[in-house]
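Removed from the display is one protein chain of the complex; every other protein chain stays in position.
Order of writing sets the labels: A, B, C, D and E. Residues in every chain begin at 1.
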Amino acid sequence: MFSHLKDLQFEAKPDGPDAAFARRLQEILGGKWGEMTVANQYLYQGWNCRLPGKYKDLFLDVGTEEMGHVEMIATMITRLLENAPLSLQEAAAEENPMVGAIYGGANPAHFIHGGGGALPVDSVGVPWNGSYITASGNLMADFYLNVAAEAQGRLQVARLFNMTDDPGVKQLLRFLLARDTMHQNIWLAAIEQLKEDGLEEMPVPEAFPDSGELTEEFGYTYLDFSPGTDASEGRWAAGPTPDGKGEFRYDNSPRAHAPEPVLPPGDPRLYGTEP
Amino acid sequence: MFSHLKDLQFEAKPDGPDAAFARRLQEILGGKWGEMTVANQYLYQGWNCRLPGKYKDLFLDVGTEEMGHVEMIATMITRLLENAPLSLQEAAAEENPMVGAIYGGANPAHFIHGGGGALPVDSVGVPWNGSYITASGNLMADFYLNVAAEAQGRLQVARLFNMTDDPGVKQLLRFLLARDTMHQNIWLAAIEQLKEDGLEEMPVPEAFPDSGELTEEFGYTYLDFSPGTDASEGRWAAGPTPDGKGEFRYDNSPRAHAPEPVLPPGDPRLYGTEP
Amino acid sequence: MFSHLKDLQFEAKPDGPDAAFARRLQEILGGKWGEMTVANQYLYQGWNCRLPGKYKDLFLDVGTEEMGHVEMIATMITRLLENAPLSLQEAAAEENPMVGAIYGGANPAHFIHGGGGALPVDSVGVPWNGSYITASGNLMADFYLNVAAEAQGRLQVARLFNMTDDPGVKQLLRFLLARDTMHQNIWLAAIEQLKEDGLEEMPVPEAFPDSGELTEEFGYTYLDFSPGTDASEGRWAAGPTPDGKGEFRYDNSPRAHAPEPVLPPGDPRLYGTEP
Amino acid sequence: MFSHLKDLQFEAKPDGPDAAFARRLQEILGGKWGEMTVANQYLYQGWNCRLPGKYKDLFLDVGTEEMGHVEMIATMITRLLENAPLSLQEAAAEENPMVGAIYGGANPAHFIHGGGGALPVDSVGVPWNGSYITASGNLMADFYLNVAAEAQGRLQVARLFNMTDDPGVKQLLRFLLARDTMHQNIWLAAIEQLKEDGLEEMPVPEAFPDSGELTEEFGYTYLDFSPGTDASEGRWAAGPTPDGKGEFRYDNSPRAHAPEPVLPPGDPRLYGTEP
Amino acid sequence: MFSHLKDLQFEAKPDGPDAAFARRLQEILGGKWGEMTVANQYLYQGWNCRLPGKYKDLFLDVGTEEMGHVEMIATMITRLLENAPLSLQEAAAEENPMVGAIYGGANPAHFIHGGGGALPVDSVGVPWNGSYITASGNLMADFYLNVAAEAQGRLQVARLFNMTDDPGVKQLLRFLLARDTMHQNIWLAAIEQLKEDGLEEMPVPEAFPDSGELTEEFGYTYLDFSPGTDASEGRWAAGPTPDGKGEFRYDNSPRAHAPEPVLPPGDPRLYGTEP
Partner (left out) sequence: MFSHLKDLQFEAKPDGPDAAFARRLQEILGGKWGEMTVANQYLYQGWNCRLPGKYKDLFLDVGTEEMGHVEMIATMITRLLENAPLSLQEAAAEENPMVGAIYGGANPAHFIHGGGGALPVDSVGVPWNGSYITASGNLMADFYLNVAAEAQGRLQVARLFNMTDDPGVKQLLRFLLARDTMHQNIWLAAIEQLKEDGLEEMPVPEAFPDSGELTEEFGYTYLDFSPGTDASEGRWAAGPTPDGKGEFRYDNSPRAHAPEPVLPPGDPRLYGTEP
């Protein structure tokens, strides 16, 4: 069960409106790596978590915080949408050459559909969807995904930081960057904790019995599918594997292990073309 | 530029058909974490990679291999679709009680749309789409995502391994499990290599100048948004942060830092309800 | 069965082209609340309607009219797309500063995919899809949805009216506004008619037997999930409920009625992390 | 800003597992009219609301409650997924004829992707997306939509009530039915309140100046686009209009008001076929 | 402008209900190659057509007929949904083993969302969307697409014909097969007519000036990207090209014409990993 505090987690007023930047800011609200994604991902991971105690709480705490980030960014976008040029004629009437760029660079649905408010969409305008999130039940797999989500998220916030001069917006982005720093650290720490607790190792799922001879032949060999040997110079081609269970090998001319497949004739009731 | 060898990378014949399992196997072909995702993700990461040499090759080698995995699984699915019951009447005519379950558990589009062939969809039947992949240009962010992709992928293959008794199918899954083991190791090794080469650290992007006082206050503090202190027992609430740059703190009653937001009246030409 | 008249329902010629407004006008053609939505929604409601006579006809009449609105707006968009700047170079060659804004504000798919014709997409360019419509079989539920659809639709047309100076376009929008006025009235009248005919009341579905003590405790109580009592000042916190069956109550500190959920360990064959 | 209570709003344990019903229950979690929709719709309506005080709180209170409903249903689904047959062979091994129906009727992604946990998808398995929600800024339009959302939602819960015999599930559905009763009443009361406060009337947007002669001719006339006069028997064909501003008229042979459109030749650089 | 006749184009009553077949029949209603696709495709092609007279009429006539096919199939599906088992318990209670298969093979949204009525979705349950249709403005390109659409459509109807024993359903499918035969012929005839009228030839767009030396080297050469020469045995490797403008050549070892691409370092403000 949730409750809501009317105040915001952090101060978030822009110095001035900018409808074109509002469209861009949508990426970290409703984009693949935006706040709706992390909020929903962590909440679903928490609801589906079978370990009561610190792990379940971890997911639900961070997920609940992210709901507050959704709120802050939605509020910021709504403020950035003020005073936008609604028509080409209005844009042209202004002396400021930026107005035309704002008109072209804005998302028209912000006005026609949203009435000047934020939308659950990305910087293009494509709606957020549930396939963006994963809650697999395997905590190691999900912790790595969460590290990746926060890394991609912080990367996008950092890029947006360079796309505006507005001090108020920049201050909000600084706050989000700081929290993304923390969240990357949280999920990395959770990976360590999971190992310490003896619950999962690499590769995921660790519990799967090995594939016997196939592991020997295919489980630690780098297959180079192009001419040249540049790829042999990396850490992935020689030395111990990071999971501590094998030794990398390098194969510069991977071979096929099965002949060209010949399919049986299909069911004639499906009217496919058959031999 | 690519070329194609008619042979397959690994032997892939089922002992018998099973249209219901064919639908399930689609998850690792056209699902969010399936072979189409990793193939396209690594190829786009390679095409967009600005570092010539071992990193660019790494992406393109593994991506090219995954195209061959797409091919093997598509071929397997087509073989599993043979001799499926097309109608309820046909299903009922069989004495075998499994035939009704196959009928109900199959994807009808396999027959009506695909004519008995594999489709670029997941186990539900939802088409694969480009939002499943990310090529951000930042290799550390993408390597963590690739570890996650291979972990989720291997997890799904391991689950499917438990969903069939067919020895031929199991052998193909063993091969894929072995390669996913290798690929998890590859991307973990690539993270190490990137650090060794001095190209990126945590948090991503490392190059972003810190957020000053905000980092101090918000960059290393665990915010617990629910009653109780279970979450304080994890690695994420005390001790050094995994990025080596801070010390975790724990805050059991996070406070709001901004008052309730009051929006300005909107543009009257948008006909929103205003104060 | 349908037939088609070559003439249009209303005169619809723009005074001049405007590719950027054409993109915006797509919202009421292929957007969530556009003409494709209402046309298909009413037709499906009619085809699925189990009441022969006035109700079935109502759906099919209005749905058939909306097909004609789709036609008019598609034609208008095609006309607005004439003479658009195709390249940056062409846009820059014009002395008119609006041309750059048109170039940036247009939907490139109108030209590359549609060859200068209307598309079944919204103002962003996202394709119309079948999830926009609902035909539930319960007429009261659907009539309220239809009121909402016409209200959202008229709102969007009114906003677009303020986004252009073109007299011909404004005349078409005036016509659509008038018909949306009528359609809002139609569905409100249909709600009245349904009640008069004794077919359905509020809440929907009225026929569902009440939930006993749960109704008593939960069916008429406003739960205020945030600090403060602003919400208690509304019509929804005291007095008789609009369905005439209860009395509003107000609860400023809603409590949880179930302990923290603890999930059982999952199936080990799924390799989730378990206690 | 949000906080989370570990307890649930209402008791929600099934008496036994049923993976096929779990798939169906997803409709009210991640379907078009499910809890994710109402939670997000009301929260966005609240965040974008320009009226401080009771209206803004109303949206945020109800939205926050709906987040708790998402949590309860997700938890229920996870519990219903226990002990499901993973393979056809396993299904066939059971003597119980229901096991085959469960196998066929389940969503395989629940196991392969979700590891036995709830997903943000509908009863088919299609992911929830942001186009399901609308926050238009016009409160009358949105209140009618909210009535419709709660009516469709309660209708679906009532149908699901008839699709299971499990007493624990039925008890949860009773609770949701009671809250949906309240929520229908809330939004109907909000419509009354909005009128009392003089903020908006029908048709929406009321503030739009009428369309002059077009309103006279098209704003109150029922156009019957099919043979026969059944439609003339409804409340929508005669008498005062529900908005109190006109009188219904009925036209049995609507005429076209514009000739067949003839489009200009297009831009030859687009290679369309031209006269 | 359209009008609607209450009667159907063809008799369409099933002898009995079958909810599992109803789900399958959705493919030709709301699937990629279903009636919603052809109806909308031809209507948009007609609305965007710049040639008044026989071509524009052709599109609009056939599109209008397809609207009537949508209606017939929607009606059929609604009839097939009668008396379906709603719950597992109900399915198990029947002695008929087919009931479990119907339960598993049905689309639950037909009941929960649609209330027993047809939906604008395909046989999986994925909603129809506007990207299924194309109206390019180039009639030759669109006529070939229309031939393909009718061929895929007729193929699917023929497959469905083999998926049911119901004489009433089979009779409807026979009617649709007959019309699809006609429609394939129509679009093939339209290709001939277009050539006769001198409006377009192959390749499309014929008006594009040739690519000079590139045409010579690349415009008529079959590139074989795999070992072996099987592909050289086809009509596409030797002899005159079907467009009458060239002579096929065959190249068994296509070479690359550009070196490995080396990208410039990116904008440092985007924080990509750079050399």
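The working rule: a contact is a pair of C-beta atoms (placed from the backbone, for glycine too) under 8 Å apart; a residue touches a chain by one contact, two chains touch by 3 or more.
Quantities reported herein were computed from a predicted structural model and do not represent experimental measurements.
Contacts of the undisplayed chain with visible chains (whole complex): A, B, C, D, E.
Note that of B:89, B:131 or B:171, the residue touching the chain absent from this view is B:131.
Taking the whole complex into account, chain E touches the unshown chain at residues 5-12, 32-33, 53-58, 60-61, 64-65, 75, 78-79, 82-84, 86, 111, 115-117, 126, 129, 131-132, 134, 136, 138, 140-141, 144-145, 147-148, 150-152, 154-155, 158, 161, 174-175, 177-182, 184-186, 188-190, 192-193, 196, 202-205, 208, 211-212, 214-215, 217-226, 228, 230-236, 241-243, 246, 248, 254, 256-261, 263-264, 266-267, 269-272. Remark: the residues of chain A touching the chain excluded from display are 18, 20-21, 23-24, 27, 31-33, 97-98, 100-105, 122-126, 155-156, 159-160, 162-165, 225-228, 254, 256, 260, 262-266, 268, 270-275.
Mapped onto chain D, the interface with the missing chain covers residues 155, 158-159, 162, 269-271.
Throughout what follows, only the chains that are shown with their structure count from here on.
Listed by label, the chains that touch chain C and also chain E are A, B, D. For chain A, the chain with the farthest CA centroid is E.
The interface in C-E, D-E or A-B that matches C-D, meaning over half of the contact pairs are the same by residue number, belongs to A-B. Distance between Cα centroids is largest for the pairing of chain B with C.
Rounded to a whole number, the gap between the C-alpha centres of chain A and chain E is 34 angstrom. The set of chain D residues touching two or more other chains comprises 1-9, 32-33, 48, 55, 57, 60-61, 64, 75, 78, 86, 97, 100-101, 103-105, 111, 113, 115-117, 121, 124-127, 129, 131, 134, 136-138, 140, 155, 205, 208, 225-226, 228, 254, 256, 260, 263-264, 266, 270-272. Shown here, the protein chains touch in all possible pairs.
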